[in-house]
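Since the structure comes first, as structure tokens, the remarks are kept for the end.
Here the complex is missing a single protein chain, while all its other protein chains stay put.
Labels run A, B, C, D and E following the written order; every chain starts at residue 1.
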Amino acid sequence: MKLITAVVKPHRLDEIKEALQAFGVHGLTVTEASGYGRQRGHTEVYRGAEYTVDLVPKIRIEVLAEDDDSEQLIDVIVKAARTGKIGDGKVWSLPVETAVRVRTGERGPDAL
Amino acid sequence: MKLITAVVKPHRLDEIKEALQAFGVHGLTVTEASGYGRQRGHTEVYRGAEYTVDLVPKIRIEVLAEDDDSEQLIDVIVKAARTGKIGDGKVWSLPVETAVRVRTGERGPDAL
Amino acid sequence: MKLITAVVKPHRLDEIKEALQAFGVHGLTVTEASGYGRQRGHTEVYRGAEYTVDLVPKIRIEVLAEDDDSEQLIDVIVKAARTGKIGDGKVWSLPVETAVRVRTGERGPDAL
Amino acid sequence: MASAAITLAAEAPKLSSANTGFMLICSALVLLMTPGLAFFYGGMVRVKSTLNMLMMSFISIGIVTILWVLYGFSLAFGSSNGFIGYNSDWLGMSNVGLTELWDGYTIPIFVFMVFQMMFAVITPALISGAIADRVKFSAWALFVALWLTVVYVPVAHWVWGADGWAFKLGVIDFAGGTAVHINAGAGALGVILVIGKRVGFKRDPMRPHSLPLVMLGCGLLWFGWFGFNAGSWLGNDDGVGALMFVNTQVATAAAMLAWLAYEKIRHGAFTTLGAASGAVAGLVAITPSGGAVSPLGAIAVGAIAGVGCAAAVGLKYRFNIDDSLDVVGVHMVGGILGSLLIGFFATGKGQSAATGVFYGDHSFTQLWKQFAGVGAVLGYSLVASAVLAFLIDKTIGMRVTEDEEVAGIDQAEHAETAYDFSGAGGGIGTSALAAPETKKVDA
Amino acid sequence: MASAAITLAAEAPKLSSANTGFMLICSALVLLMTPGLAFFYGGMVRVKSTLNMLMMSFISIGIVTILWVLYGFSLAFGSSNGFIGYNSDWLGMSNVGLTELWDGYTIPIFVFMVFQMMFAVITPALISGAIADRVKFSAWALFVALWLTVVYVPVAHWVWGADGWAFKLGVIDFAGGTAVHINAGAGALGVILVIGKRVGFKRDPMRPHSLPLVMLGCGLLWFGWFGFNAGSWLGNDDGVGALMFVNTQVATAAAMLAWLAYEKIRHGAFTTLGAASGAVAGLVAITPSGGAVSPLGAIAVGAIAGVGCAAAVGLKYRFNIDDSLDVVGVHMVGGILGSLLIGFFATGKGQSAATGVFYGDHSFTQLWKQFAGVGAVLGYSLVASAVLAFLIDKTIGMRVTEDEEVAGIDQAEHAETAYDFSGAGGGIGTSALAAPETKKVDA
Partner (left out) sequence: MASAAITLAAEAPKLSSANTGFMLICSALVLLMTPGLAFFYGGMVRVKSTLNMLMMSFISIGIVTILWVLYGFSLAFGSSNGFIGYNSDWLGMSNVGLTELWDGYTIPIFVFMVFQMMFAVITPALISGAIADRVKFSAWALFVALWLTVVYVPVAHWVWGADGWAFKLGVIDFAGGTAVHINAGAGALGVILVIGKRVGFKRDPMRPHSLPLVMLGCGLLWFGWFGFNAGSWLGNDDGVGALMFVNTQVATAAAMLAWLAYEKIRHGAFTTLGAASGAVAGLVAITPSGGAVSPLGAIAVGAIAGVGCAAAVGLKYRFNIDDSLDVVGVHMVGGILGSLLIGFFATGKGQSAATGVFYGDHSFTQLWKQFAGVGAVLGYSLVASAVLAFLIDKTIGMRVTEDEEVAGIDQAEHAETAYDFSGAGGGIGTSALAAPETKKVDA
């Protein structure tokens, strides 16, 4: 199994969810994040002082996927997340050793 | 070493901490998350509009564990997190290449 | 490629960013987290009741790195994050299978 | 409540634009106390029941206002046999002239009615703090309507009606120590004995989700309370309202300091919640007594209330009663202390000539009267409120399901969550996916 | 607004310290409404445009205050041919004596001027709710200045000026149903027809980011509105201001309950936002009518406004018009309902002898007058506001870029974000890295 992690622009979440749904993936986990890369933040002003906020809000999506689906899934996410502007983010996958559904104790693909 | 990640219901945190403590694990990292799967969210109403909030609040727990402990640890977490209702969440483990304790620079099992 | 994750004290973020910059890494992703280990939290008081808050605020930094850089990068982060007091946190690395830049679809090292 | 009419010699009082204007502002101040209370309570609950807490106060404004105009004022302040009043002209305020004065005073009946309305609004709202996180909103709305009618209206009549038995007996309650605070506190106790504890009581910490919101509530309560207390003299032709004003400030400050000192000694820290709680305890205790005591007496009343209530709020853990936000510990205990301390500290130079044990001829007379008033209100409200809660529970049910309570009552009862701070503003945690556009059209 | 001077027999009115003091407090209460409005609106938007929402109200306080002193008051309340006033002594308030009284009243001109100033301040601010998230701050500031001059000042003159045509016709508008609420609501409609929808309208949920902030705004509005409404009689020598006060409370409560009931039936939940919205709808509707109706009439006015506005706010999805925070649905619709209902419910026993269809000789006369007032203000404001928005759009441009709107207008226009709750307090999400120390020195 693989764990696919995507760090993307927050307002793409709905598109990604729809795309995953269409692909047949019915679960995911989201956390709020922020990041920087080529895309830098903005300047804020505070009474006689200016400073740069260089972290930009992102969301971080995790999807557990079966080995065979994983590459295709990455493509699905990448497509749904893309706006073509810098700061679109990254997607990566990690190898998973075990995965369990807490409610039932099922392991492996059944856990999804 | 392994990194065990658990995405579970927020109010199970205390039970999981207790169970880990009993098992002899004395550290963990928690982030707030939200997710969906079979368990969907709820409907909210906003002046003449209804919409569905389908992400449900979860917490995401990470525990670094030695290879030998990892399977058992997963079981401990799964047991402590279980309520038997949908939305109980997932636990998975990933292989860790290096782990370091920042304060001392110790690596591997000593870093825990 | 590797994914280096660091769970460290929040006020070290700026030092870590500077150190990474100096090392030549120009992107990262941050999430808010909390954790405990040897360092425990504090006591809060609430009208006739006292209780222990044992989770301490941390930040969780993720950096994608090329295989060759990863060990050195860990050292850079560890050094920048260190205060020498307990609670300085952990850094670990995971093997990455694929990494994609969403905007361009580039894979592997080019995705960074 | 002014215990005696202010009449100038043999002249009938005339409409005073000064007192009328003052009382209108005081009425607005008292109205503001209920939103203030909503924030005070709303900040103290966990984030998942914030809105329910706010709504319990706001719905009380809605329901009580209407019922008060329709019949509440008539029953509470009409003439009577001592137990419940009636005046047909005041039903719906339909036969009241705009310049008809409140008997013996310089303000229109309309003004007195609306000032009293604001008291009736906040009293049931006070109860809501005890039942946080777990009561169906419709059950609460029904409770408010019934409680106003069956508990508040008669008790207000006893204490403030010209024919009320307690008023005639000489029980002193300047602005509502018995009618408002003991009444609400004992009512809260009655209700929670029926409905039981929150899921996780004593196990989970349940700490306040926003102390700044609590302090906002505290600040607005303190501000509005000046209208509540000083306004209760119904005018400023003499200095009694001003004395009440001064004592309100002094006792509140003393109680805040006393609570903080107690807490520092017991728990080692001066907490924000302690400061807010102490202030409210002082406000409660000075409410009945502030027209009867001197400023130094007010310091004593405040300090005693601060320590007394600080000690009282811990008892719920010992007795295993989930008075969630300490309505009993602060309002009932504070109201009792304030009412009884009149029996000790009344100087005879404020609202009336009655003196307490420490003044005048050191008689216990006033103290016994205070005991009578306290006991009657406490007993009646406790029993009647428990009965009401029991009846509602047996019919439409008082509590939400355990799952709803754990997930958060805001979602279950109000289809809302209090905050959405997500980076995207509506990105995480919400989705319009499942809401087809047609769902959004409402007409 | 008092529709008739209160003169005591043949005597010229004297400065009344009672009424002067009352009116100063009322002016302060009305000032507080604009921050209240800022919070009401600010809580309702997504977190990324909170500050812009607040600032649109605060800048209105700044701009209107200055322009009102310089020329606004002179043009709105000076003598005239019925359409626009003028009084050279009042320009800059430079030739007005401190004790010169407002003609026929017992308060100084200065006091009347500042009370009216607060009305002029909040009216343009009301419009801002319709254009949330998308308008350049400089364009908004310019709009406020122009709108005050071209729309508010003449309309206020028509309705409240002694020489205004609507005032002379006998249109009843006690405290601003036409001049404030219909005016702002129709103005909002005009502007959004020109500037168009937010990115994501109908697609994204755009739910309120902080309902406690909304409720705070609602509470402060309700509180301040007593000054707005009861103060509009300019004194308490009789009981009309008190009647207005009572009706304000009663109609607001009724509207809140009505909105909640409507919503429960339509959507299955009693929402917090519904309670807040209902209260505001009731406040709006009673504003023109509260001096003319009885408390029972006020219940009717409130209930009708509550249901009417609750139904109206859904229409924007049907008509595909992005009235972001429902300024049209609440203020325009509520103002129309309140103004027209006078034609039915006026008892003839309040501010004037005019009666509505249900009272007196059941004549429709007053109703037609009300229609005339409503129609004129609505039409004028709608057209003039759209023209102003169009002109500004063609010159400096009304909207921020789409990217700025999506990223959040707070960053783009104010170089700030509303909150930073990060564990480290300024740790995550901010960095001084790129801010060399010298950048921080400002002098």
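By our rule, a contact is a pair of C-beta atoms (placed from the backbone, for glycine too) under 8 Å apart; a residue touches a chain by one contact, two chains touch by 3 or more.
Since we're looking at a predicted model, the values are computed, not measured.
Only one of the listed residues, D:L98, D:V150 or D:A311, touches the absent chain: D:A311.
Across the entire complex, the residue among D:A125, D:V155 or D:A275 in touch with the chain not shown is D:A275. In the complete complex, the hidden chain is touched by one of E:F39, E:F228 or E:F344, namely E:F39. What subunit C contributes to its contact with the hidden chain is residues 11, 14, 34, 40-46, 48-55, 57.
Seen from subunit E, the chain kept out of the figure touches residues 15-18, 20-22, 24-25, 27-28, 31-32, 35-36, 38-39, 42, 50-51, 54-55, 58-59, 61-63, 65-66, 69, 92-94, 97-100, 108, 110-111, 113-114, 117, 137, 210, 213, 216, 220, 413-416, 418-422, 424-426, 430-432, 435, 437, 440-443.
Within subunit D, the residues in touch with the undisplayed chain are 16-19, 21-22, 25, 29, 45-49, 202-212, 215-216, 218-220, 222-223, 226-227, 230, 235-243, 245-246, 249-250, 252-254, 256-257, 260, 266-273, 275, 279, 294-296, 299, 311-315, 317-318, 349-350, 408, 419, 421.
Please note the rule applied: only the chains that are shown with their structure count from here on.
The pairing of subunit B with subunit C is characterised as different-residue: of all residue numbers used at this interface, under half are used by both copies.
Comparing the chain pairs A-E and B-E, the larger number of C-beta pairs in contact belongs to A-E. Between subunit C and subunit E, the centres computed from C-alpha atoms are 50 Å apart. Put simply, the C-alpha centre of subunit B and that of subunit C have 17 angstrom between them. Touching of two or more other chains is recorded for residues 11, 14, 17, 30-32, 34, 54-55, 57-58, 94-95 of subunit A. Touching of two or more other chains is recorded for residues 204-205, 207-208, 267-269, 271, 273, 313-315, 317, 428, 431-433 of subunit E.
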